[in-house]
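This part shows subunit A:
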Amino acid sequence: MANYVDRFNAADRILHWIVAISFFLLMLSGLGLFAHTFFGYFDLFGGPQQGIMVHKWAGVVFFVSSVLLFLRHVGETCRFDADDRQWIAKLGGYLSRKHQDIPQGKFNAGQKLYSIFAILAALVLGVTGLVIWDPTAYSRELTQFSLMLHGLFFTLSMVGMVVHVYLATIGNPGTLDGMLYGQVRKRWAKKHASKWYRKVAKD
Partner candidate 1 sequence: MKRKSFLIDTTLCTACRSCQVACKQWNKLDAEATVNRGSYENPPDLTPQLYNQIQFIEQDKGDDLQWLFINRRCMHCADAGCVKVCPSAGALYHTKEGMVAFNQDKCIECHYCVNGCPFDVPRYDARQKVTKCHACSDRVQNGLAPACVKACPTQALKFGDRDQLIAEARAAGKKLYGENDLGGLGVLYVLDDQPGTYRLPKNPAIPASIFFWKDVVKPLGILGFWGAVGVAALHYVTVGPQKFDESDDPQHKGGE
Partner candidate 2 sequence: MTNHWIDIRNSDVILIMGSNAAENHPISFKYVLEAMDKGAKLISVDPRFTRTSSKADLYAPLRSGTDIAFLGGMIKYIIENKLYHAEYMRLHTNSTFLVSPDFKMPGELDGLFSGYDAKKRAYDKTSWNFQRDAKGVPKSDLSMSDPNCVLQLLKKHFSRYDLDTVSDITGTPKEKLAEVYKIYGSSGQAGKAATIMYAMGWTQHTVGTQNIRTMAIIQLLLGNIGIAGGGVNALRGESNVQGSTDHCLLFHILPGYLPTPKASWNDLAKYIEKSTPTTSDPMSANWWGNRGKYITSLLRAHFDTKLSAGDGFGYDLLPKLDAGQNASWLMIFDRMFRGDIKGFFAWGQNPACSGSNAGKVRKALGKLDWLVTANLFDNETASFWKGPGVDSASIDTEVFFLPAAASFEKEGSITNSGRWAQWRYQATKPLGNSRHDSEMMNELYFRVAELYKKEGGAFPDAITKLSWNYGFKGIDGKIQHLDIHAVAKEINGYFLEDKVVKGKQFKKGDLVPSFAYLQDDGSTNSGNWLYCQSYNGKGNNMARRSQNDPSGVGLYPEWSWCWPVNRRILYNRASVDETGTPWDKNHPVIWWSGSGWKGDVPDGGWKPLNQAGTRKSFIMLPDGVASIFGAKMKEGPFPEHYEPLESPIEKNPMSGTRINPAIKRFYEDGGLEEDAFHTNDQRYPFVATTYRVTEHWQTGVMTRNTPWLLEMQPSMFVELSPELAQEKGIKGGDMVKVSSGRGEVEAVAIVTKRFRPFKVQGKTVHQVGLPWCYGWSTPNAGDSANLLTPTIGDANTMIPETKAFQVNIEKRG
């Protein structure tokens, strides 16, 4: 396995997939509440009441796991250096087939931004979700505002999720390996996270 380098340990991966699975459960169970068009998705759970129940508890799981996941990587994801700024300025070089070498740490600036967006969304969704857990518990204004924010951050999360999934799979072949087996190819690491690769290669 000399071609590979360790990227995520088992705990990282399990946590990520808990977040991911709860996210998709939330999405599927929440779609029915989001718009009449998607009402049929409740059938996946045996009906709207059950769907709502799944949504509520998946929400708790999602919220807790998101926070843990964020905390696990907060040291790396919340530190931006000149390279990161350059990465952002060049939009990670995604707009061109020509590879641009911008040295990045374990996570590139896009991933860092995404992680911040993800925790922000999780917080908003979690807090508003609590407010609307019982829609009769708080004032009309607060509840309706929370419902609106919940919907807004849901749609933003959906967009983020699409981008995240695309870039983590077919957009950047080899990336998914890290989250599946914990290891990525060294070549991948050199290309996408050269600073990190240098650091782990030294070890």
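In picking the candidates, the idea was that all candidates are chains of the complex that A comes from, given by their letters.
Of note:
Basically, contacts are C-beta pairs under 8 Å (C-beta built on N, C-alpha and C of every residue); 3 or more make two chains touch, one makes a residue touch a chain; residues count from 1.
What you are looking at is a predicted structure, and each value in this text was computed from that prediction instead of being measured.
In the assembled complex, subunit A touches candidate 1, while the other choices in 1 or 2 stay out of touch. Residues 2-3, 32-37, 39, 42, 47-49, 52, 93-97, 99, 134-136, 140-141, 143-145, 147-148, 151-152, 154-156, 158-159, 162-163, 166, 170-174, 185-188, 190-192 of subunit A are the ones that touch candidate 1 when the two sit in their complex.
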